[in-house]
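Can you keep this structure in mind? I'll have questions shortly.
Moving on, here comes chain A:
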Amino acid sequence: MALQYYLILSALLFTIGVIGVLVRRNAIIIFMCIELMLNAANLAFVAISRNLGTAEGQLFVFFVMAVAAAEVAIGLAIIVSVFKHRETINVDEVNSLKG
Partner candidate 1 sequence: MPLEIPDINWSLLMPQLVIVSTLLIVLVFDMFDAISKKTLGWMTIVGAGIALWSSIDLLQAGTDQTQFNEMFRIDSYSLFFNIIFLVSTILVALVSISYLGSGDKKQGPYYLLILLATLGMMLMAAGNELIIVFLGLELMSLSLYVLASYFRESPASSEAGMKYLLLGAFASAFFLYGIALVYGAAGTTNIPEIISKLSVGDQLSLLSESPLFLAGIFLLIVGFGFKVAIVPFHQWAPDVYEGAPTTIAAFISAGPKAAGFAAFLTIFVDALPKLPTQATGVIVLLAMLTMTVGNVIAIAQTNIKRMLAYSSIAHAGYVMIGLAAANPDGKSSAMLYLFIYCVMNIGAFGVVIMARTADGENLMISDYAGLGFRKPLLAMFMTLMLLSLAGFPPTAGFVGKLYVFKSAVEARHYWLVIFGAINTAISAFYYLRVVVTMYMREPEEELEFKPYPPTLVIGLVLAAIGILLIGILPSLLLDQAQSAVQSALL
Partner candidate 2 sequence: MLLSIVIFLPLLGVIAIALLRGLGANAVKWIALGIGLLTFVISIRLYTEFDTANVGFQTNSEVYQKLDWIPGIGASYHIGIDGISLWLVLLTTFLTPICIIAAWNSVEKGLSGFMMSLLALETGMLGVFCALDLFLFFVFWESMLIPMYFLIGIWGGERRIYATIKFVLYTMAGSALMLVGILALYFQNNNSFDITTLQGQFEPSNLLFLAFFIAFAIKVPLFPFHTWLPDAHVEAPTVGSVILAGVLLKMGTYGIVRFCLPLFPEAAAHYTPLIVTLAVIGIIYGALVAMVQPDLKKLVAYSSVSHLGFVVLGLFSQNGTAIQGSVLQMVNHGLSTGALFLLVGMIYERRHSRMIVDFGGLAKKMPIFATIFLIVTLSSIGLPGLNGFVGEFMILLGSYVGGAFSKWYVVLATTGVILAAVYMLWMFQRVMFGTPDDINASLPDLKPREIAVLLPILLFIFWIGVGPNTFLEPMAASVKEIEAKVRVIPETPAVGQVNQMDTDDAVVDVKTATLKINEEEALSK
């Protein structure tokens, strides 16, 4: 199948992720949307790599998955810590810092 379909799918996934980050207010959901964006990039990497016939892109996906896992671990820990203080993870309500 032609490369562009994969790229269009990945662009769609990425856009959904971006919209999700901008629209949703729950920190966990925002975080999931970011993961979706990363995975859209992964899809693009794999498809391009296959198309070019090189292994580089496939390799990058592993790196990205590892990074995403680390990000989730840290992210959830921070979100839990915020929840302990505020009893909420709605990003609009967590707004004590402003000037």
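A quick word on the picks: all candidates are chains of the complex that A comes from, given by their letters.
The rule is short, and it goes like this: a contact is a pair of C-beta atoms (placed from the backbone, for glycine too) under 8 Å apart; a residue touches a chain by one contact, two chains touch by 3 or more; residues count from 1.
The shown structure was predicted, so the numbers you read here are calculated from the model rather than taken from an experiment.
Undergrad: Among 1 or 2, which chain makes contact with chain A in the assembled complex?
TA: 1
Undergrad: Tell me, which parts of chain A touch candidate 1 in their complex?
TA: Where chain A meets candidate 1, its residues are 3, 7, 10, 14, 17, 21, 27, 30-31, 34, 37-38, 40-41, 44-45, 48, 51-52, 54, 56-57, 60, 63-64, 67, 70-71, 74-75, 77-79, 81-82, 84-86, 91, 94-99.
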